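Worksheet: one structure, shown below.
One chain of protein is taken out of this complex; the other chains stay put.
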Amino acid sequence: MAELITLGEAMIRLSPPDFKRLEQTSTLDVHVSGDELNVAIAGARLGLSTEYVSRLPLNPFGRMINNKAREHGVDTSNMLWSDKHRAGFYFVEFGANPRTHNVFYDRKKSAIAKIEPGMVNWDQIFKGAKIFHLSGITPGLSTSAEATTKEAMQKAKEFNVIISLDVNFCPGLWSEEEAHKCLVDLMQYTDIVVTTKKDAKTIFHIDSKKNEDVVRKLLEKFKLKAVAVTQRETLSEWKCKWTAMASHDGKIYDAPTYEIDIIDQAGCRDSFSAGFLYGYLTSDIDYAVKFGTAYSALNHSIHGDINWCTKEEAESLMKNS
Amino acid sequence: MAELITLGEAMIRLSPPDFKRLEQTSTLDVHVSGDELNVAIAGARLGLSTEYVSRLPLNPFGRMINNKAREHGVDTSNMLWSDKHRAGFYFVEFGANPRTHNVFYDRKKSAIAKIEPGMVNWDQIFKGAKIFHLSGITPGLSTSAEATTKEAMQKAKEFNVIISLDVNFCPGLWSEEEAHKCLVDLMQYTDIVVTTKKDAKTIFHIDSKKNEDVVRKLLEKFKLKAVAVTQRETLSEWKCKWTAMASHDGKIYDAPTYEIDIIDQAGCRDSFSAGFLYGYLTSDIDYAVKFGTAYSALNHSIHGDINWCTKEEAESLMKNS
Amino acid sequence: MAELITLGEAMIRLSPPDFKRLEQTSTLDVHVSGDELNVAIAGARLGLSTEYVSRLPLNPFGRMINNKAREHGVDTSNMLWSDKHRAGFYFVEFGANPRTHNVFYDRKKSAIAKIEPGMVNWDQIFKGAKIFHLSGITPGLSTSAEATTKEAMQKAKEFNVIISLDVNFCPGLWSEEEAHKCLVDLMQYTDIVVTTKKDAKTIFHIDSKKNEDVVRKLLEKFKLKAVAVTQRETLSEWKCKWTAMASHDGKIYDAPTYEIDIIDQAGCRDSFSAGFLYGYLTSDIDYAVKFGTAYSALNHSIHGDINWCTKEEAESLMKNS
Amino acid sequence: MAELITLGEAMIRLSPPDFKRLEQTSTLDVHVSGDELNVAIAGARLGLSTEYVSRLPLNPFGRMINNKAREHGVDTSNMLWSDKHRAGFYFVEFGANPRTHNVFYDRKKSAIAKIEPGMVNWDQIFKGAKIFHLSGITPGLSTSAEATTKEAMQKAKEFNVIISLDVNFCPGLWSEEEAHKCLVDLMQYTDIVVTTKKDAKTIFHIDSKKNEDVVRKLLEKFKLKAVAVTQRETLSEWKCKWTAMASHDGKIYDAPTYEIDIIDQAGCRDSFSAGFLYGYLTSDIDYAVKFGTAYSALNHSIHGDINWCTKEEAESLMKNS
Amino acid sequence: MAELITLGEAMIRLSPPDFKRLEQTSTLDVHVSGDELNVAIAGARLGLSTEYVSRLPLNPFGRMINNKAREHGVDTSNMLWSDKHRAGFYFVEFGANPRTHNVFYDRKKSAIAKIEPGMVNWDQIFKGAKIFHLSGITPGLSTSAEATTKEAMQKAKEFNVIISLDVNFCPGLWSEEEAHKCLVDLMQYTDIVVTTKKDAKTIFHIDSKKNEDVVRKLLEKFKLKAVAVTQRETLSEWKCKWTAMASHDGKIYDAPTYEIDIIDQAGCRDSFSAGFLYGYLTSDIDYAVKFGTAYSALNHSIHGDINWCTKEEAESLMKNS
Partner (left out) sequence: MAELITLGEAMIRLSPPDFKRLEQTSTLDVHVSGDELNVAIAGARLGLSTEYVSRLPLNPFGRMINNKAREHGVDTSNMLWSDKHRAGFYFVEFGANPRTHNVFYDRKKSAIAKIEPGMVNWDQIFKGAKIFHLSGITPGLSTSAEATTKEAMQKAKEFNVIISLDVNFCPGLWSEEEAHKCLVDLMQYTDIVVTTKKDAKTIFHIDSKKNEDVVRKLLEKFKLKAVAVTQRETLSEWKCKWTAMASHDGKIYDAPTYEIDIIDQAGCRDSFSAGFLYGYLTSDIDYAVKFGTAYSALNHSIHGDINWCTKEEAESLMKNS
């Protein structure tokens, strides 16, 4: 009975402190990380009722992921549990110019990669829901995850739930062609797209220099209620500019650009998605894109994916920008 | 719509690491701590549906307390929020023989001390509930907290909810006479009492050497469904023996005694209460007192109040004892 | 028998490490913090004999504050001790653009807020003293603190001790009107004022764009020996420019501007005050404003209020600027 | 050209600090762990020339394992590297009575589990070697690892290298029957067996109450040069008694029993094996079992598997026992 | 103008955390350590006015030592400063049975080893003083330190200051013969001796099995006002029994024996000396030995030399023993 439903994988993120390399470290910081989990958490913190659907291993890491969702008020009562599979891990090394941040994955055979159609009780979950959000990662996890994604979208359609997709192409999971084929197909169910200029080119073959054109072409190409494009201009490993643009009903809405000191940029587009969807549900697109941008700008200042900022802090930033 | 409802204060516990004194420390470990919060969390971890009722300040510490409850699946949807009051703090120094552990409080003017009858929506909370648990701390917080406690117990009675009370006399809050007068009066509503030999003497003037006599006399003196007495024999600051005894329908049920290496004994009787009530609701008193004792024995091995152990671990300990 | 006497509150400052939010932190860094304590410590480190007067709770936090003063050679032999009141706390969250630093206070009912005229042995303290320094915070703590402040200033006048006031308006304590009324009244005793353009406007209704005009108008308005104005131009949460200007006998003295990487800007104006008063006592105003600026510029690079730099380091910076 | 050659898996061990549960931790301590790696390192620290053979992933964790071996002077020049597989992980929770230590594994698909006969250049490795040591874990990793183990033992035989086997049955890897069948078969190549009473029963069906009988029966049953049995009597999660017994040429040699405060018991039998083999090569069995016991007793006092103690410290302990 | 004057070396103590070996550690804990500094600090904490005399390098470590003394209220105004010499260091590894604690020194060429007669202004220091305390370490530092020690004792005699000596033979500094010769000579100035059975044998050739006999023979052999002997019975690296005995005017006074969980036993006899001298000055020998024993028993529970406990805590322990 939540307003916002998300489906996807959450992993355990392990990272050495203090700019250390993995090869040299004697401790690792532990975070829980996952696009759709982030959106559910941020949505709940902003005041929406949200539910997170995933498949977790019945071990301490699975419980940790479930706990982190609940800590912020996310409903996890339809979580699937597996006593046969593992939690995925990934590792992050933080760099400093000219050494770049480094990520590597050890996520194979995770519980959600082994999810299958029919496992989730979508009839109960989508009853009364307003938005179903997922990312382009979930169908890339495995063939059965792709099938489950499609099943979920079809079910959402039956319940008249708006479907929001963050394209988020992840090269380690599948090839560009595979992602293109799958995600273009899933656009038939999609109402809202959140993406970047780069992913629009890779996945939808929209090759434009300006965000405005990307937004316009996406609206032309697919039958969408709204499109949002986020943009990060990297100045160094510790600094960037961050903004977004959205379109709805043929009009373009632009957010201001924030100068950002990056502590950890993980989960920032998820903060945008949550803020954007929160604005979409409670106000209008103009507010949505501006609020989403401010809220996600704040997320850069906190270690880990989770946006510990409040709606009031984002609104205060909007006013002072 | 939870089975187990608890009402009480949760505080921020600050303690220096590594046996340091407060006077010398440059860091403090942060824990969330509160008898009734602990019971709600432990109950949820054991599989009961639980709800925690309190009054929290609308600031990061209030949110932290609320988060910790939700992290373990506790419902906090009837939480009261105050933008005028503070969170209580208390400070713990860990000792080593012959230096004893040290505690001091800075809890005055907390949000829940300012709670008043009529603030809580008990009609909604007690609908469908099975047990209402609270401690003798709550009515000691202030006159209005005492009145609210009484109101809650009367409401619980109306809804035929079983009332469980952990006597837990806290000398810093009120005098022995005040506590005696108040808690004896509250016994008219109480169905289950959890206490110690020492508190039975202080509060109920039952002066017996044996737990069995304490249990018997409590059952004689008040109209109770069940009584449980926990017992810690302190061997050193780091070692103790731990057991409990319960009675119901005139029979005495005894738990084995555990030899314990203490890491942190905070919250252990709350773990017992939660385990005992879990057993009371799902099995019988014999199981309840044995399960509660095993589950709380495990809690001594973890820093902070929260019992991160599982039902399976407690049952495995029961089998091997 | 110290040269420099200060009177004021010191609090326990608790801050999460590593850019964490209070809501999420599991440890807090502990610092001792207080404008007048900072000045007494910095003065002692620079070679002056200094004494710090305050009222502290007779508990580990009170002793910690007293210890930190003595650690640097500050005399605390006239400290008042209360076994009935608490130490004030305040909490700091460190931000990163665009998330700003955050401060919130839990300082009510502190021992010094309950100080009263007649408690301090000013006759002994001011005998042989040269400067009495305090901030505009002290009279704002309570009505009795305001009366005690006034008593102290009058006593200092009797002993021909120069009185130095750092205006430092703290909005959480009192309204602009209350502060204006009180501090304008206290100017009758004041010889040296340290302030900012903003506080000069708020408290003294001097609305000028240039520091030079602020300095001139303060000298016109009140009968002062010297005025100093510090100026921070915030570039980001981590970067600023820092300078100061002073006036004495109708002449203006200007310090160079330092580009600063901020680690923690707490206590920086207090470092300026101490350096300025040190220069005032041992050299001339030109040296005083330059030395104070260099010494306080260094303080930005250290966590907490206390300026662990040396006179030699400040002088070396002055030479290289 | 090393004297002591070992073959086996090394894993990354991740454990929460300070008695935390995995479910609650926000940091993990990183250690490198592996029976045969431990023996090679301890051997090198004792003054033997040693070489460690394994198969590692070409990533930071593979390099970390290789580094730790080299740090102590172990030759790793015949290490195999795979760019397709992962490093195994395992997780340890430290308990306190009555909560037991907890271990769980995530080691599937590791690089060495995918090792195959023919990959290792045994001709070069065994030239001039004196002892080849391995554990019963290696053949349990996979069918190909079992074949590789057998190949290695046959090659060692060709080069007249003494073969030492630490039985070490690991239930998570294979069944008792599988281990029995494989390890009994490998006894045809084995010269020295290090084991425990429990493993002797599980794997070799030798069911005796006394270590002496276990040792005797092993010597009767198989054609061995020497047998050693270690014994831990667990007093609590933090305390044990530790001793060993060995036999050679029909005589029994007994080591004293050490009372031990356990910090971390990982790798202790490997320390025994290394100390025993060191004694075997440089002195006699009597010295070997006493030195091995003393050296491994010391290892209980250090976090992680690696024995950072020196030969001199073990000999000093022997003298004082 | 202090009551209690001490003279001696203070060093920087560096120790690895968490039972690590020096060879493996990546961090070191920093403490300030020195017998006579400890006595001055503990004396000040107990309410005596105390002064510490030493010679320190004019660098951060010298300042750190000076700060730690002042932090607890010790007067250091007669400290000598050298810009040519270093601070001594020593390193401690904490063991666990059967691995013993380990200490090694790097203290040569320290500033105080280069102290010379005539450097200290004893006339000013001893004016009004009651007790001069030092340890047998100071004369062992160097020939010039020995001469300075003798000069100080002679000066103290001139001012009728009671001289207290903690024998404390340190084998790394000088031979038993050298120490014997020097310390027996210094007994001509000594009024109070604090020592152990072992040091009494090594230095004074008093070979008795019972503390009582040691005390008696010391009183016979030298012209002393009082003698105290402390006794530690080591049960393990983490456990001991601790007591003391004293004599005065031919009577023997015995303290109870405390069972102790050792966190860090550094500085415990210094705590005894301070407590004993405090009792000697403010009460009688019976109280002195009992208070000294209780106060030093508490010191075992805190990392580092400094006794952060209070007089009230020691008196509370005395009452409950």
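Labels A, B, C, D and E are assigned to the chains in the order they are written; within every chain, residues are numbered from 1.
Here is the rule we use: a contact is a pair of C-beta atoms (placed from the backbone, for glycine too) under 8 Å apart; a residue touches a chain by one contact, two chains touch by 3 or more.
Predicted model, so just to flag it, every value in this text is computed and none were measured.
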| item | value |
| --- | --- |
| Where the missing chain makes contact, among the chains that are shown | A, C, D, E |
| Touching residue (missing chain; options E:L22, E:L80 or E:C170) | E:L22 |
| Residue in contact with the excluded chain [from A:D18, A:D83, A:D249 or A:E312] | A:D18 |
| Chain C residues that touch the omitted chain in the full complex | 258-263, 294, 297-298, 300-303, 306, 308-309, 313, 317, 321 |
| Chain E residues touching the omitted chain (full complex) | 14, 21-30, 59-61, 63-64, 67, 86, 89, 91, 104, 106, 108-109 |
| Residue numbers in chain D that touch the chain omitted from display | 67-68, 70-73 |
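Here, only the chains that are shown with their structure count from here on.
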| item | value |
| --- | --- |
| Same-interface partner of B-E, chosen from the options C-E, D-E or B-C, over half of the pairs matching | D-E |
| Centre distance in Å when chain A and chain E are each reduced to the mean of their C-alpha atoms | 63 |
| Interchain centroid distance [CA atoms averaged], chain A/chain D, Å | 45 |
| Centroid spacing, where centroids are CA-atom means, of chain A and chain B in whole angstrom | 40 |
| Where chain D touches two or more other chains, by residue | 21, 23-24, 26 |
| Chain-level touch network, classified as line, ring, star, complete or other | other |
